[in-house]
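A single protein chain has been omitted from the complex, and every remaining protein chain is retained in its original position.
By letter and in written order, the chains are A, B and C; residue numbering begins at 1 in each of them.
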Amino acid sequence: MLIVMERGASEEQIRTVTERVLALGLRPHPIPGAERMAIGITGNHGPLDPAEFEILPGVQQAIRVTKPYKLVSREVKANDTVVEVGPVPVGGKRLVVIAGPCAVESEAQTLAIARQVAEAGADLFRAGAFKPRTSPYSFQGLGLQGLKILERVRRETGLPIVTEAVDEESMEMVEDHADAVQIGARNMQNFSLLKRAGKSRLPVFLKRGMSATLDEFLMAAEYIVSEGNYRVFLCERGVRTFADHTRNTLDLAIVPAVKHLSHLPILVDPSHGTGRREKVVPLARAAVAVGADGIMVEVHNDPGKALSDGPQSILPGQFADLMRDLRALAGLVGREHG
Amino acid sequence: MLIVMERGASEEQIRTVTERVLALGLRPHPIPGAERMAIGITGNHGPLDPAEFEILPGVQQAIRVTKPYKLVSREVKANDTVVEVGPVPVGGKRLVVIAGPCAVESEAQTLAIARQVAEAGADLFRAGAFKPRTSPYSFQGLGLQGLKILERVRRETGLPIVTEAVDEESMEMVEDHADAVQIGARNMQNFSLLKRAGKSRLPVFLKRGMSATLDEFLMAAEYIVSEGNYRVFLCERGVRTFADHTRNTLDLAIVPAVKHLSHLPILVDPSHGTGRREKVVPLARAAVAVGADGIMVEVHNDPGKALSDGPQSILPGQFADLMRDLRALAGLVGREHG
Amino acid sequence: MLIVMERGASEEQIRTVTERVLALGLRPHPIPGAERMAIGITGNHGPLDPAEFEILPGVQQAIRVTKPYKLVSREVKANDTVVEVGPVPVGGKRLVVIAGPCAVESEAQTLAIARQVAEAGADLFRAGAFKPRTSPYSFQGLGLQGLKILERVRRETGLPIVTEAVDEESMEMVEDHADAVQIGARNMQNFSLLKRAGKSRLPVFLKRGMSATLDEFLMAAEYIVSEGNYRVFLCERGVRTFADHTRNTLDLAIVPAVKHLSHLPILVDPSHGTGRREKVVPLARAAVAVGADGIMVEVHNDPGKALSDGPQSILPGQFADLMRDLRALAGLVGREHG
Partner (left out) sequence: MLIVMERGASEEQIRTVTERVLALGLRPHPIPGAERMAIGITGNHGPLDPAEFEILPGVQQAIRVTKPYKLVSREVKANDTVVEVGPVPVGGKRLVVIAGPCAVESEAQTLAIARQVAEAGADLFRAGAFKPRTSPYSFQGLGLQGLKILERVRRETGLPIVTEAVDEESMEMVEDHADAVQIGARNMQNFSLLKRAGKSRLPVFLKRGMSATLDEFLMAAEYIVSEGNYRVFLCERGVRTFADHTRNTLDLAIVPAVKHLSHLPILVDPSHGTGRREKVVPLARAAVAVGADGIMVEVHNDPGKALSDGPQSILPGQFADLMRDLRALAGLVGREHG
């Protein structure tokens, strides 16, 4: 923490700050300047709140200089984490492709899509049995029946299953039937759910909240890891901005930013990130080019009839083409696939 | 829903759209224009997804024209809802002031503040026993012990209690001890928690999410009401923007916007809305001037030592001054207080 | 500037930073911490770019601690600036109300509105002769003819004239005919125009850009003042966010923020700030309650036929009611009017 005093701050104001720092068991380091005094603070073990000092008279600004997360930080663990989802490593040299429909709608539909994405080379299968929907009148998912269908998908295709949990109850069911549990964007700061995920035996796929900063995103991961579950992989899925030509604004620059600060893998979801089918394929390519550890993409065999998010799903044929593109791209960014 | 065709869309493309509309059991209404054809759709009972039509060839855009919420809409109930929290009416002619510290820290601190805000004229007491914190290493609240302290506050001051629940478990405890349950901004789209609140016997104080649109905010309220609990009152608490001079950007224009579309009461929280003590009082005044049904404001008797959010809390003396201001302001906007 | 080194930064990396600081003619102040080293920098006269240090090996972050503006800062001039527009003081105890139609459309329309707002108590008259419009096909203003109509307004009503200039050419014409020149939101960072305004003999009414931070807003004012024109008054007019219930999100918290950092007056424009007539009056009230030095509001006698921005204009009768409200409000915030 660095305290910047106002120009013309009095000796007494400076002393008050210094005493407050000492009272907190910390060490003040005065830095006199031409125009004003600054006071560095060291000795704190957790984060300090800038506002704690900004309320003192004569203080212009208090600036936090240490990042609040620890366990997910690359400073604590320098080399990349690889998370195993079933037998599939996420975060290593190999790109990971998670594919499937937005929601489990029926056994026939789910199995048909699963066979197609497996054949095209997907690594993990995704489909929601529990759907967080903006409207209470929209389809909310098949629940346990959906999870059983997903188990059948795994038996038939060999693909491990990633699926969302939205509360304690669904978390327990997902743990019994799937290979990784997804925490969705709307629950990125549902801290009770994060702590519960931190006690799960499953790896956790954590999506960025709609207006989460990089720090908040990593702190949400820290919640999970601090409970003992180190198997976390992240997902950028677009943030909310004024821009109205896509449903969200996909923030690809967060991929190198996460790689710089954290050892956790990060994937990109261009389906939710754009909300429009014709933008999914170009943004999926861009995600691999920017250095993501993989992508998650929605595939549906009849998007016009999909019970949720149909318009952002691509068709199996488009997915197969995309997989070919990604394999070629992978080599250019030091990755491999297939 | 209105479908706008591309310029030069073929007869066959138009027919495809028309047939799709009919297949969905709806009625198409062709509107030929000088430059392009449009097709109105009627007969739907729930909302349609624009993208369901935008994926058809020749379609430029599909535009939703009906709002997705019903029960919270002023079209369904024209007159203002008044929610009773204990004996205190929220949403009527009388302004409502909710005050108290961010968190219950100890019995002595909580009671001291409660007595001061009661004396100054607060209507409801607030303090968190369960705190959603960005960092897992921050103070998370006293839990059940905090709720018992709040009960003592009610016994001693007569003020009804509003406090936050963050999950099923804390919801049950809050129901046993408080007069209204708060759903915080981070949980505004925690749909499991919303549904649970919809089954509660307590009124629900729902805060706007950090990047929630007006529609999403009202849909979150619709989740609660659709489960049978009509006692919902809303709170604007600032949204996330690029602006860096306050922690959030308080969006006061949502007050007349909610009043126009919904019969539910709406309050404003200038403490979280700005994050800085010196802005709380001016923004509290502005909230009353813009027509809010009340305000929620954080008051602490020693903000420098507050365990959470200290710097946005005002002092009891400032609160008493603010109450005097609000009483004078109330008359100017057709309200009353005290 | 404060340089924060990475944990485990080497002695050599720290020396490199120190030498770079010295090479720039500045003084380094090492602050050793438990976890990492920080280095304070003093002796700079203008702002330093954090990135200049962040590119050095071992540096985690460089943090700017001095504000980049000087002349507009309250540190340079502690007491409030009062700008005289004709005989009207802007920024003093008296609230200022600027009113008029968005654009000068005709002499009859402009005079009719001017008489009505003058009678209701407006202090300054506004109407655009040069209109920056998003579309090249929209009405662009009457130009010189409009300015002559505005002169006639002044002769007939006595109200000084505030009107926008959009380039060098219109600036010269505005200087010949008006009492204050407005720089619009879209030109807030048109630095050539700002410098030109800094050489004007007229006071300058500077509107905040659509996504301008507080620092950028004050720096734009600094551009004008640094050329020698100290007569600048500011205007908040809403910023661009994801929120879709108003055209812009009016950021009233910037009023106390500007007051804290700068001696310049700041007004609020609730007409552009909301874009919707029914929100203008409540937000105008809120602007006065939050402590603005005045408001600018669009008034039209036939908003349905206005050539630009009709729907955000209020009617003369509504304006007269608003003036009565503001007078009552003014007293509550230590102001006066009328």
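Here is the rule we go by: contacts are C-beta pairs under 8 Å (C-beta built on N, C-alpha and C of every residue); 3 or more make two chains touch, one makes a residue touch a chain.
As the structure is a computational prediction, the values presented were derived from the model and not from experiment.
Novice: With the full complex in mind, choose from C:64, C:148, C:186 or C:327 the residue touching the hidden chain.
Specialist: C:186
Novice: Specify the residue from the set B:241, B:274 or B:312 that touches the hidden chain.
Specialist: Touches the omitted chain: B:241.
Novice: Tell me, which residues in subunit A touch the chain that this view leaves out?
Specialist: 211, 213-214, 239, 241-246, 249-257, 260, 273-274, 278-279, 282-283, 285-291, 325, 328-329, 332-333
Novice: To test your reading of the contact rule: which positions on subunit C touch the chain that is missing from view?
Specialist: Residues 20, 46-47, 49-52, 54-56, 68-69, 132-138, 166-170, 186-187, 189-193, 195, 210-211, 216, 219, 222-223, 226-227, 240, 275-277, 303-304, 310-312 of subunit C touch the chain absent from view.
Novice: List every residue of subunit B that touches the chain not included in the displayed model.
Specialist: Subunit B touches the missing chain through residues 2, 4, 6-8, 29, 31-36, 38, 40, 42-43, 45, 61, 63, 65-66, 75, 240-242.
Assume only the chains that are shown with their structure count from here on.
Novice: On C-alpha atoms alone, could you tell me the rotation angle mapping subunit B onto subunit C? Nearest 5 degrees is fine.
Specialist: So the angle, rounded to a multiple of 5, is 180 degrees.
Novice: Rounded to a whole Å, what is the gap between the Cα centroids of subunit A and subunit B?
Specialist: Each chain's C-alpha centroid was found; their separation is 26 Å.
Novice: For subunit B and subunit C, let me know how many angstrom lie between their CA-based centres, rounded off.
Specialist: It comes to 30 Å between the two C-alpha centres.
Novice: Can you compute the centre-to-centre distance for subunit A and subunit C, using the mean CA position of each chain? Integer Å is fine.
Specialist: 38
Novice: Name the residues of subunit A that each touch 2 or more other chains.
Specialist: 240
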